[in-house]
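Notes follow once the structure below has been shown.
Of the protein chains in this complex, one is absent; all others appear in place.
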Amino acid sequence: MNSKKLFEITDQPLSLDNIAARVSRPDCGAITIFDGVVRGETVTQTGARGTDFLEYEAYAEMAEPMLARIGAEIMEQWPKVGAVSILHRIGRCEIGEASVLIAVATPHRDDGCFEACRYAIERLKAVVPIWKQENWADGQVWVEGPRQPELDLAKPELSGKSAT
Amino acid sequence: MNSKKLFEITDQPLSLDNIAARVSRPDCGAITIFDGVVRGETVTQTGARGTDFLEYEAYAEMAEPMLARIGAEIMEQWPKVGAVSILHRIGRCEIGEASVLIAVATPHRDDGCFEACRYAIERLKAVVPIWKQENWADGQVWVEGPRQPELDLAKPELSGKSAT
Amino acid sequence: MIQIKVRLFATLRQSAGWKEKTIEAPDATTIGDLLKILEQSYPTLQLTGRSLYAAVNQEYARFDQLLQPGDEVAIFPPVSGGID
Partner (left out) sequence: MIQIKVRLFATLRQSAGWKEKTIEAPDATTIGDLLKILEQSYPTLQLTGRSLYAAVNQEYARFDQLLQPGDEVAIFPPVSGGID
């Protein structure tokens, strides 16, 4: 975590103080940070379910540029944003550890830092090539995110085209 | 910053990793943090204005319970919130240092952590008895927040009552 | 007569030159009455014609609230914590 890169896939533990330093700018007084933490318990309709740890895998050569693209989308949509940083951890993550950190710095709190931070986590979950494996005492499963129709090869019209 | 209090006025530097630990809960996977940072430059209509440092003063015996009350308001308004922490620094704060940190933990990112965090900074600025003094090379000034009519003793109808 | 503990903050504290004093006041004194007593006793403390909040025993209070013996009354300008 000695890096000052704004967009990074790393197998090292993430630090909130470190990401805040990465987006710190003399004219920015507001930083909003989203911290995605590994949950030990998930409440479901059939009761609580336990997780032992998570394991993340990434296509890092594609994921880092995609994170940077989300940053660029934010700067375009919220032009007062001074800096964006998005860090995602890979490998084994224990309960209570951060798997993703997003920081957005703006001059004032009304300049879009909350909205942009929210936007970034939604975009990350939709398009950045990272996968999560849940591990319990009695097994493991790869989690698949919700299908994004515009990315899915299984679109009927695309399959049709290819058959010609 | 060794304290685990959720609502605290302190003259010690604030740490984001520390406040995240204060609100960490096994069933909460989403933490939103607002980090209010001392700006070195403020862009105004007449150009950039520099600040050397800020000095905060608090009525701590009242401010800490008020912070806790904002936390209680949040738990009532967003019942899925697992924990809230609000820390405010007093004394001299240098450029780039955090003067206020707000952390809200929820099970998932859609359970109100962004909205509650935003609510907390607005409420803090309106009602918590803390005052900011801006210090420049050539002087200093106490900043007065926008007047809250419901708190202001100068309300005409109240002054009128007292005169009877 | 009753005794009231008065606390001042920020610019009020600076203009008065003190932050805490015990003030003697008649029975049935309101916060408004207390402000007049303070202005008369401490001419550098300008209280009229400006926005002002008050708290009694750490709770926001109104101009016409009656004070009790031993109350702690804080008087201060509109708050400005956090960042803009």
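Note that the chains take the letters A, B and C in the order they are written out, and that residue 1 is the start of every chain.
Everything below uses one rule, namely that a residue touches a chain if its C-beta (ideal position, glycine included) is under 8 Å from a C-beta of that chain, and two chains touch if they have at least 3 such contacts.
Just so you know, these numbers come straight off a predicted model, no measurement behind them.
Asks: For the chain that does not appear here, which of the shown chains does it touch in the whole complex?
Replies: The undisplayed chain, in the complete complex, is in contact with A, B.
Asks: Can you work out which residue in A:37, A:74 or A:113 touches the chain that's missing from view?
Replies: A:37
Asks: Identify the residues of subunit B touching the omitted chain, counting contacts across the whole complex.
Replies: 29-30, 108-109
Asks: Since one chain isn't shown, list which residues of subunit A touch it in the complete complex.
Replies: 36-39, 42, 56-59, 61-63, 65, 88, 99-100, 121, 124-133, 142-148, 151-155, 158-159, 161-163
Throughout what follows, only the chains that are shown with their structure count from here on.
Asks: Looking at which chains touch which, would you call it a line, ring, star, complete or other?
Replies: Its topology is that of a complete graph.
Asks: Using the stated contact rule, I'd like to know whether B-C or A-C comes out ahead in C-beta pair count.
Replies: B-C
Asks: Take the average of all CA coordinates in subunit A, do the same for subunit B, and state the distance between these two points in whole angstrom.
Replies: Computed from C-alpha means, the inter-chain centre distance equals 27 Å.
Asks: Any idea how many Å lie between the Cα centroids of subunit B and subunit C?
Replies: Their C-alpha centroids are separated by 23 Å.
Asks: Multi-chain contacts in subunit A: which residues touch at least two other chains?
Replies: 29-30, 109
Asks: If you look at subunit C, which of its residues touch at least two other chains?
Replies: Within subunit C, residues 83-84 contact more than one other chain.
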